[in-house]
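A single protein chain has been removed from this complex, and every other one stays in its place.
What follows is subunit A.
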Amino acid sequence: MEDVVLHYQPGSADELGSLLETTQKLLEPFPLRAPPAFTPWFPTLTGDRPLPIRPATPAPVVTCLDDSPAAEVRRSRWSVFTQRGVLQQSSQSLSKQFHHAVSVHGLHLRQRAKWVIGELNCGAARDIEEVGGIRSARTSCLPSCNANIQRERGEIWVFCDVLHSEQVGCFLKEELRLSGRIGLSVRRLGNVFSM
């Protein structure tokens, strides 16, 4: 603290002690008072305000499958599934090998996958157009399937849910009399299974 000069009237020299004491007190720092914590007077969301309501069922998830690099065949396809009850569906119909592939790759049973049929699978006597014609006539009876011909790649893509893909693959091989192995591909993961 800097020096302080006290001016007092000449007649009050006897009270110098009390003057010094008063001055001392005046020069003490002001007391600090902690302000009380703020309490909102209006209703708050987490306080007395009731929580809102919402549907218990989550909104459907739509996955967009748009894998084709060729502009002319580039069409957005979509599939829909709800999480509810999917896992309750029996997966006992899946073979051990396929079940293993599903668990290794962490696939969801309602996830879309595609069987890729190449020119080699069609055999020497037929081309993909011919097989594609059979495909379009016969895949309509398969569960949740859609298919298209990728002419630039010389492939037929048959889309289906992972849940049905083994059944679909067997059907395709048998009905279309495919030779060799066909591969099941999943977006981002690539080939996950073949038969």
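One rule holds in what follows: a contact is a pair of C-beta atoms (placed from the backbone, for glycine too) under 8 Å apart; a residue touches a chain by one contact, two chains touch by 3 or more; residues count from 1.
In this section, contacts and distances are computed from a predicted model.
Set against the options "Large ribosomal subunit protein uL15m", "Rab GDP dissociation inhibitor", "Mitotic spindle assembly checkpoint protein MAD2B" or "SUMO-activating enzyme subunit", the UniProt name belonging to the omitted chain is "Mitotic spindle assembly checkpoint protein MAD2B". Among A:61, A:170 or A:189, only A:61 touches the chain that is left out of the view.
On the side of subunit A, the interface with the absent chain consists of residues 45-46, 50-62, 64, 66, 76-78, 80, 82, using the contact rule stated above.
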